[in-house]
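Inspection log for the structure reproduced underneath, given as structure tokens.
What you see is the complex with one protein chain gone and the rest in place.
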Amino acid sequence: MAKVHVSTSVNGEPTEFLCEPHDTLLDVLRNELNMTGTKEGCGSGDCGACSVTVNDRLVCSCLVLGAEAEGKEIGTVEGIGNNDSLHVIQEKFLEHAALQCGICTPGLIVSTKALLEENPSPTEEEARYYLAGNLCRCTGYDKIIRAVMDAAESMRGAA
Amino acid sequence: MSEAKDYKYVGTRRVRPDGYDKVTGRANYGADLTLPGMIWGRILRSPHAHAKIKGINTSKAEAHPGVSAVVTFQDFPEKSQGSPLAQNILANEKALYHGHAIAAVAAKTVQIAEEALGLIEVDYEVLTPVMDLDTAMADGATLINENLKTVGLPEPATEASNIAARQELKIGDIDAGFAEADVILEREYSTPTVHQGYIEPHACTVRYDENGQSMVWCCTQGHFDVRASTANLLGMELGKLKVVASEIGGGFGGKTTIYLEPVALMLSKKSGNPVKIVMDRDEVFKASGPGAATKSWIKIGAKKDGTFTAMQAKMAFEAGAFPGSPVGPGTMTVFAPYDVANAKVEGFDVLVNKPKVAAYRAPGAPQAEFASEMLINELAEKLGMDMIDIRLKNAAREGTQALYGPKFREIGFIECLEQCKASEHYQNAVAEGNGRGVGAGFWFNIGGVSSAVIHMNPDGTATLLEGSPDIGGSRASMQSMAAEELGIAPERIKPIVADTEMVAHNDTTGGSRTTFATGMAVIEAAQDVVRQFKERAASTWNVTPEQVEWADGVARNTAGDGEMTCQEICASAGRTGGQITGRGNINARGAGPSFSVHIADVAVDKDTGKVDVVRYTASQDAGRAIHPSYVEGQIQGGSVQGIGWALNEEYIYSDDGLLENPGFLDYRIPLASDLPMIDPIVVEVPNPFHPYGVRGVGEANIIPPLATVATAVGNAIGRPMPDLPCSPPRVLKAIQEG
Amino acid sequence: MTVVEYSAAASIEEAVSLLLSSDIPAKVLAGGTDLIIQSAGLDPIKVVDIKNIDSMMGATIDGDGLTLGPSMPCAELYSRDDVKALFPGLVEAAYLIGSTQVQGRCSVGGNLCNSSPAADTIPALIANAAQCVIQGPGGERTVAVEDFVTGVGRNCMAKGELLTALRLAKPAAGTSDAYLRFIPRTEMDIAVAGAGVSVTLDGAGTCTAARVSIGAVAPTALLIPEAADALIGSKLDEAALDKAAAASLAASSPITDRRGTVEFRKHVVGVLTKRAATIAAQRARGE
């Protein structure tokens, strides 16, 4: 089985890696690039813990082959916020206590960012449906949705 | 001990200390550790629900290129081989459920390990699976364990049985109680096998070291228990096994036992390499510990005014393949919220060919109280009473003797009922065509052993080491409580979940004990620090420690002039007697029970049976909410798990005992789009045995939703819904039969 | 299955040639949301990624109607207001598949080629009389969508063939469509039953043409002419709708599985037929 050589960009950084043809983008991120912020909850696209963007489109990285990243722009949780300043979505998640165990949080942060880029003024219902693929078993979603709506409002204010 | 008091930090909504790492993806969970030279373990699992294992041939797998080690049950030390825990971790003579671990392989890659699993030859003799309580308890049932005899029968059992245990609780005279009743209702109820559904699969990375220190990194609710059970199974000394609790991606009781750790250590021992094993989601559903399926029969007698005169229950709980269902707490909780003079409860612990059940949030109580709360609602309807009023009429209060023994001290059940009754939700009538339900829940909460250490740093900051894995934000509460005692800003205190080498033993995070018990250890450690602060200041000022007052992080000389800040004392600590460390090693006594009362409004699509929860209110007695946001979060999260249990969640097995829905696609936990906001009501009736009045809030909230939602559905369609889940086919059938 | 070889084709011809020349089973990789899950196993397969081929990824509307690139992500499809205006039912079917994340990858063509009985877009395509354009070593052929799927997970394509376009004729005036499915939750689930309906109404509100298709209640999605006949000539009154629902119910042959029972599916497919026809008619009337 020949390894595939892939040239891509991860969070804006040009990145090259070798992967097996069957490796998913999630495998590559976690095991080749040591970027463990992206989590695996199911491996079948049912939980959203592995959410990343590929060319700005939200996907489950467990349902993308590493080889498909060739020439693409990958965005992960590690690219959101930085040492000095958190993204407003991250701040709002903290402020609203929108996480308990935190395993779904990276996926939700990535998905919320994609949501608010697509739709800066979602209704509560739109936010709930957009994020339906991000399972959270701790919070009952209440505080997550509040954080998302508040982040949307702040981002609109800042824009 | 506890009294109304203004606190500076306790009760405030602060940003959690571990939050930054969690929103940036830096936090490291069970699957996130990689060690140099590490190889990957995978587990071969039984394709049968019940089969004799006549032989296992691993030679081809061992010879497969890239494979470093293969282990089976026979690799356990002989003296552990009698242990049911060992037999659950790797099957011995029989595979007892679909997915039961048979053998494990460690190889250079996951792919190679999986190829090698395919090369292991297992000779099975397939046996009839025993998949439900009726089959398991029937005369002449196929036996899962031919040596098992029922304990707890009036006369010692002579024949083998799938019934592992029977237990009974009685109070008063049940016959006299029913004789007094104006109305008697009885009904049968059932609940399915469910899963905790934590999003993070079980995972560990281990390194075995023959001569020195072996290490396990894993996601667990109790790393000290992981150490104890793993060391015990493998014949190791506790001091030679270090267990590090990673961040944990949910547990809800499901991560209070072990599955992978001994297997990984045996593979590491054989191969000489560190080994990582991560379960697939499919393995989590098939082979971790779900919540027990149950069948219950409830009978209640009441006076016309709603006063209960007698309550009776008979309940059977599935234990899975090994004894040990939570039928005990089930029998103890079933009528616990009520003051009743005459009651009798009988419980059975029953083997079936399903994975050994594990704890799931208030283990046993949701199933048991589902049944009793359903019948109480039916009784209210029969008597023309309000669902909350009938509970107020019979509610346990201070001094009520619980069916399980003790008399309650101060409890907040009445307050939960009254605040729900007064809520805007309940004051407004349910919308036309929709249904409303009410339900209550009781859970004991527990104390137990906790240890904490606070190291004061020379700049006056504090490092707080505690040993309770933080599953829902407990570090935030620990930080607030330590800050309250030390009088310094919470941001100057860094709480750390320490590994088994850094603090003394802590009982597992479970039973809603962490904020209560570990919190008490933290308070004690902080008080130990304050005592030393006073001593250092006293010796500096040449006064007695009693003459030093400590407030707001400053020592004051009450016998003269002088103030020393925390920073000043810490900066000079090396010269005044050495650095300052406070300890709190306790066995926490006096856990306070928590009660909860919920209200649900549902809409039912009468053509399809689909249920939509349109409004939900959940009250719970927290004693004292140390961090109100995370208390609300527990209430909301537990409510939603309960809503999932009520509506759609269930293990679905084929006729031959194979699990047909081992994934989040068909094991349907609630989604963001399925739910309304969950309105929390935090009741605070302080626990008299905790310095701040804490009770513990992790569990009582999952109990009421089952009956609350099922009652609401029943009221919407005009038919009772005694069997969970209220899934669309079942609801539609009830509508059509009505 | 396990993927042992990955190739990205730059053109349809290259894709056909890669599929044809493979000595191990070769699969087309579109969104991968089914294929990557199915490939968890040991038998080797080769995948041919066709997402670098522009014509596979776009959608154009001209005087004849819609030409849909089979691999266009559903998320992109439902952001296309021009497509939504013509085929709202097809777009809502695309919107229902999986999560936002899955919709970022999955496609109508992928949904069709995966050939699941429960595929959401197939009844919507059948209701709109879509034509499947298939390129193969022998050239191009066109197949009516209701003839495309031949069984559970099976379809009419031979080795080396590739679905290159879906063509939907421009709807006649007074025509619209709707697709509804039943799932236990609000999102994420696989359809327990589904119904796609297209209706054409004349100025008086009488139905002059209709197509009804049902999904998840037989080995393949079905076109139900009897249901359409019940609607044609009526003003979609209760009696006509009930008759259409009864026709769907009668034509269904579902199984009991982890997602639903025979009785439940039969009943619900009738309910959905009725509801989808009602919505399609409302749309056709411009309501």
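Lettered A, B and C in written order, each chain numbered from 1.
Just so we're on the same page, a residue touches a chain if its C-beta (ideal position, glycine included) is under 8 Å from a C-beta of that chain, and two chains touch if they have at least 3 such contacts.
We adopt the following convention: contacts and distances are computed from a predicted model.
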From the list "Oligopeptide transport ATP-binding protein OppD", "Sodium:proton antiporter", "Molybdopterin synthase sulfur carrier subunit" or "Hydrogenase 4 subunit B", give the UniProt name belonging to the chain omitted from this structure.
"Molybdopterin synthase sulfur carrier subunit"
Taking the complete complex into account, which shown chains does the hidden chain touch?
B
Touching the absent chain in the whole complex: find that residue among B:Gly460, B:Pro490 or B:Gly510.
B:Gly510
Among B:Ile446, B:Ala489, B:Ala559 or B:Ile652, single out the residue that touches the unshown chain.
B:Ile446
Which of B:Pro363, B:Gly467 or B:Gly644 touches the missing chain? It is B:Pro363
Can you say which of B:Asp18, B:Glu283, B:Asp470 or B:Glu699 touches the chain missing from this structure?
B:Glu699
With respect to the chain omitted from the figure, which of B:Tyr9, B:Phe408 or B:Phe595 is a touching residue?
B:Phe408
Against the chain that's been left off, what residues of subunit B make contact? List them.
167-171, 196, 252-254, 256, 328-329, 332, 359-363, 404-409, 443-449, 508, 510-513, 587, 589-591, 689, 698-699
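Definition applied: only the chains that are shown with their structure count from here on.
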Provide the C-alpha centroid distance between subunit A and subunit C, rounded to the nearest whole angstrom.
29
Two or more other chains are touched by the subunit C residues 2, 186-188
Among all residues of subunit B, which ones touch two or more of the remaining chains?
111, 664-665, 670-671, 673-674
The subunit B residues in contact with subunit A across the complex are 13, 15-16, 18-20, 22-29, 31-32, 34, 111, 196-201, 247-252, 278, 280-281, 471-473, 627, 629-630, 632-634, 636-641, 663-665, 669-675, 677-678
Within their complex, subunit C touches subunit B through residues 2, 42, 182, 184-190, 192, 257-261, 263-264, 267-268, 271
State the interface residues of subunit A toward subunit B in the complex, per the touch definition above.
20, 22, 30-31, 34-44, 46-47, 49, 76-78, 80-81, 86, 90, 93-97, 99-106, 109, 125, 127-129, 131-146
